[in-house]
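Below is one structure, written out as structure tokens; the observations come after it.
All protein chains but one are shown at their positions in the complex.
A and B are the chain letters, set down in written order, and residue numbers restart from 1 in every chain.
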Amino acid sequence: MVEIIVFAVCAAIVLVGAVGVIAARNPVHSALFLIQTLFGMAVLFISLEAHFLAAVQVVVYAGAIVILFLFVIMLLGVDQAEDLNIEPIVGQRFIAFIVGAATFVLMVATLAGSSDAITGQRQATGPLGDELTDNNNVRELAEALFTDYVFAFEATAILLTIAVVGAVVLAKRTSGEMLPVPQNTLEIREADYQARVDARAAELEANAAAAAEAGEDGSAEASSAAASDDDTADDEMADAEGGDA
Amino acid sequence: MLQTLLAQQAPIEAIDTPAIDWAILAPLLVMAVGGILMLTFASVLKRLPSSVWSVAAVVISLVTAITVIPLWMRVTDTANSATSTLAGAVAFDGFSLFLTVVIALSVALSAMLADGYLKREGLEGPELFVLLMMSASGGIIMSFANDLIVLFIGLEILSIAVYVLAAMHTRKLQSQEAGIKYFVLGAFSSAFFLYGIAMIYGATGSTNLIDIKNFLSATVLADDALLLAGFALMLVGLAFKVAAVPFHFWTPDVYQGAPSPVVAYMASAVKAAGFAGIIRVFVLTFEQYRTDWQPVIYVLAILTLLTGSFLAIVQTDVKRMLAYSSISHAGFLLVGVQAATDRGVNAVLFYLAVYSFMVIGSFGVLTVAGGVGDNAHTLDDYKGLSKRSPMLAFAMMIFLFSQAGVPLTTGFFAKFGVISAAIDARSFWLAVVAMISAVIAAFLYLKVIVAMFFAGDDDHGHGADAEDAADASEADADDAGHEPIDIPLGAGIAIGVCALVTVVFGIWPGPIDDLAREALPRLVAESSAFLEIGN
Partner (left out) sequence: MSDFLRSYLTVAIFGGVAVALVGVLLGLGSFLRPSRPTATKTMAYESGVDPVGDMWSQSNIRYYVFALMFVLFDVEAVFIFPWAMRLETYGYFGLVEMAIFIFILVLGLAYAWRKGMLKWV
């Protein structure tokens, strides 16, 4: 009974958080909703008796990953919200909705249909180890880490090192001038940018035109700014948008 | 004191540590340790000429390939010498060794190309080579992977390094755009892949491919929905890596924006590693369920072949054109996978090996011909390449003929192999579509060849184009129209080797074909001798 209540409450928390992540207008609020979702997941893990996983969920995801998200949001500037009403590809949202809904239905049907009679042979999931000893969970995990998965474990070290190298390479200050963007690419970008600004202006006539300008600034170059240096990002904006930054 | 405390706390039961057959790991260790060592030297030594790093990367890659030779002897020695080690996580068979060599040689050739590229673009050195080698060790892990988790980690090592490599040209906007696009979409596809692993674990109770296969052959699943969902999701993840339609949308943008030597590596090694995963998971492990996944690959192959060749024709940018052509090559490889026979696997391996050389050669020519900024890749820029550099144009012609599948080049035998494997597996329509798209693609390669050799005289339109602000430094060279292109030594060697391989083995494909024939993937549990040592 208690399990069901815990599950229901946590599921509600998780789902509200998940909807909040995509529904919130302010990206910081989205990140906070994400923390809510991750906490709900952590409690769900606890109710599945995977308490190490729950701790990892809180420490790594809620503690570190979301902080990273917040850094990125602050890096790009919170006030530079992208107008979500502009569709880069016409009909994109509708198709995304259809595909998303279809995938969802398929997943639910799969999971609901395959109840417990999947194999009828052995339980593939379930608590790790016996329940008698303390910390069985962590112990079993470590034992798996040092027996069956020892190779994967060592490979993870390489993976994390690569991430360090990648972060350093991409965040390093670049020496020298940015290369100019070829003319044809530049024209497409400018046209695209102008179209977005026009669309925005038409849509939000009531709001000040200045707000529309500021809003668009971040969106066009947000992607490259995330991967590049501060100064570089500024240069890029200047290059790609004709000194609009 | 401490001893007694520990003793009181709990009885110490030592775990059974897995047996490690170090010899099997040798190629991987050479590549990974080489990459890490280079990273260490890169942080200790402030400045060395970038050629030093390049040469080191080439040497390490070649050593990796050489360490495979004794292992190859061992695995082909007797029929049953394939095995696995490290608790069944690492497979040891001809297949993994073959692809290890393909990946190692791709790294060596790409590193040669990168040397001249870095100097021309004025970029700093060692990181590119470090990432290249670490990425390759991810690819090697994928080809050795006998466990879905290991496969996933290999995939991530491979991919994350390549995301960064794509954005390596820090002073070029499109390069950074390519990096971020590849990263966002790639991370998404990795999530699909991981979800698929979870589903398959749920359905079979293991992530180890040997255990999964044993389980599936010993058990009749009452309900295989979970397993099939796992297939679908894993296929999405892998199809993204090999750029199969409809998971190809990143390819043209990333290929166009990323540094050309990196693209050479992406088109060869990343594709090889992706197909290593597809073959080992689907063709080998889920052999029993082939009636479930074969139709999906069938459709993917048709879509990939047609989309790749049709969209390639309408491109005006040569680099983008080759991106679409690499999509169409992925389609041919899928034709071989779809056959799901030993013959199909042979054909795919042969294709991957020879395709690596021709695609690295092609992008090598692009690297050299692209000029400063790596931007001069429109068809107009390639007009009259034969006058600016006859050797380059001639090499490019060989590579393009080979990609088109013209006889007397390796490409012909590659295409012939996969199509005949498809016919062997009674997939006639697929074979027909493959042949049609080969013809369509041939048109595209001819377009480039014609531009290089026969269209150099219309100087007016061409000259105006070159005077773009975009390529100021290249403008004078283009204006003259006959200014020879300087080929850096490394790039020259790499392109020469690729051209030589493409022609020599195009006339005499026997050796590679024999190797590919012996390089069949196997799922074998560790031999009992090793298990006893382990216990």
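Just so it is clear, a contact is a pair of C-beta atoms (placed from the backbone, for glycine too) under 8 Å apart; a residue touches a chain by one contact, two chains touch by 3 or more.
Here the structure is a predicted model, which is why all the values come from computation and not from measurement.
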Touching the absent chain when the full complex is considered, from A:A8, A:M74, A:A96 or A:A195: A:M74
Options A:V14, A:A31, A:V165 or A:M178, residue touching the unrepresented chain: A:V165
Contact with the hidden chain (one of B:I36, B:I313 or B:M435): B:I36
Chain B residues that touch the omitted chain in the full complex: 6, 10, 12-15, 17, 36, 39-40, 42-44
Residues of chain A (touch criterion as defined above) contacting the omitted chain: 1-3, 6, 28, 46-47, 49, 51-52, 56, 59-60, 63-65, 67-68, 71-72, 74-79, 131, 135, 138-139, 141-143, 145-146, 150, 153-154, 156-158, 160-161, 163-165, 167-168, 171-172, 229-230
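Everything below uses one rule, namely that only the chains that are shown with their structure count from here on.
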Chain A and chain B: spacing of chain centres that average the CA atoms, whole Å: 28
Residues of chain A that touch chain B when the two form their complex: 106-107, 109-111, 113-115, 117-125, 143, 146-152, 155-156, 158-159, 161-163, 165-166, 168-170, 172, 174, 176-183, 185-186, 223-224, 226-229, 232, 236, 239-240
Complex interface listing, chain B residues touching chain A: 15-18, 32, 36, 39, 86-90, 122, 127, 130-131, 134-135, 137-138, 141, 147, 149-150, 153-154, 156-157, 160-161, 163-164, 167-174, 176-177, 179-181, 183-184, 201-205, 208, 215, 219, 221-223, 225-226, 228-229, 373, 375, 468-471
